[in-house]
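Take a look at subunit A:
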Amino acid sequence: MLNQVMFFLFGAMIVIFSLLTVTSRKVLRAAVYLLFVLISTAGLYFALNYNFLAAVQLTVYAGGIVVLIIFSILLTSHVSEKAAMAPVKQSVLSALSVGAGAILTLMTILRFTFVPNPGTDPQYNITDVGNALISYKRDGYALPFEVISVLLLAAMIGAIVVAKKERIKK
Partner candidate 1 sequence: MLTVGAIMLTKDLKQARLASAIGMGIQLIMAAVLIYLYLAERSAGNTAAMLFTYDVVWFPTLNIHYSLGVDGISVAMIGLTGVVVFAGVFASWQMEYLPREFFISLIILATGVYGFFISLDLFTMFLFYEVAVIPMYILIGIWGSGPKEYSAMKLTLMLMAGSALLLVGLLGIYFFSNPDTNHLTFSIMEISKVNIPIGMQRFLFPFTFIGFGILGALFPFHTWSPDGHASAPTAVSMLHAGVLMKLGGYGAFRVAIFLMPEAAHEQAWIFLILTSISVVYGAFSAIVQTDLKYINAYSSVSHCGLVLFAVLMMNQTAMNGAIIQMISHGLMTALFFALIGMIYGRTHTRIIGEMGGLMKVIPFLGVVYVIAGLASLGLPGFSGFVAEMTIFIGSYQHTDVFHRVITIVAASSIVITAVYILRVVGILLLGPIKDHHFLELTDAKWYERISTISLVLAITAIGMAPLWLSNMINFSLAPIVERLSSIQITSLF
Partner candidate 2 sequence: MIQNIPLSYYLVISTLMFFIGIYGFLTRRNLITMLMSVELILNSVNINFVAFNRYLYPQQLQGHFFTLIVVAVAAAESAVAIAIIINIYRNFKSVDVENVDEMKY
């Protein structure tokens, strides 16, 4: 029961704050709504018993990305500034397209019967996650783990290249 309540709470929060994120006229508020969405998602992960993931979600997403975003918002616009909204035509067209997409996708998904893998439901703890992360056997994720480091390095350098001021040019 509690589970259900939590699920519906988080679910509702996700949908509502998502909507608010994309409709709010104030950019900063949108960022905050996004934060709520991400936190709710983390809640869902918790509820699904993926604690490590939830923690990562909270730290990286909520803690990292959103802060970054808020930072840049503060850098590029005034707090009180109202975001310009798209023209009606664009909104309606987008809504139509997106709505059609959503309906089609939902129809398709809901019609599909997902077959669970037979077998037990092993409860992973954080050690298992850690082991999997450095395993290079099947269902081990050492390689992606290494590669993501390259990616992060590259992203860092990329961000620096893009953002750094040029000394020579006036």
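Everything below uses one rule, namely that contacts are C-beta pairs under 8 Å (C-beta built on N, C-alpha and C of every residue); 3 or more make two chains touch, one makes a residue touch a chain; residues count from 1.
On how the list was made: all candidates are chains of the complex that A comes from, given by their letters.
Just so you know, these numbers come straight off a predicted model, no measurement behind them.
Undergrad: Quick check: counting C-beta contacts as defined, which of 1 or 2 touches subunit A in this complex?
TA: Looking at which candidate touches subunit A, I get 2.
Undergrad: Provide the residue numbers of subunit A that touch candidate 2 in the complex, in ascending order.
TA: These residues of subunit A touch candidate 2: 1, 3-4, 6-7, 11, 14-15, 18-19, 21-23, 27, 30-31, 34, 37-38, 41, 44-45, 47-50, 53, 56-57, 60-61, 64-65, 68-69, 71-73, 75-77, 83-86, 90-91, 94-95, 97-99, 101-102, 105-106, 109-110, 114-117, 119-122, 124, 128-129, 132-133, 139, 141, 144, 148, 151-152, 154-156, 158-160, 162-163.
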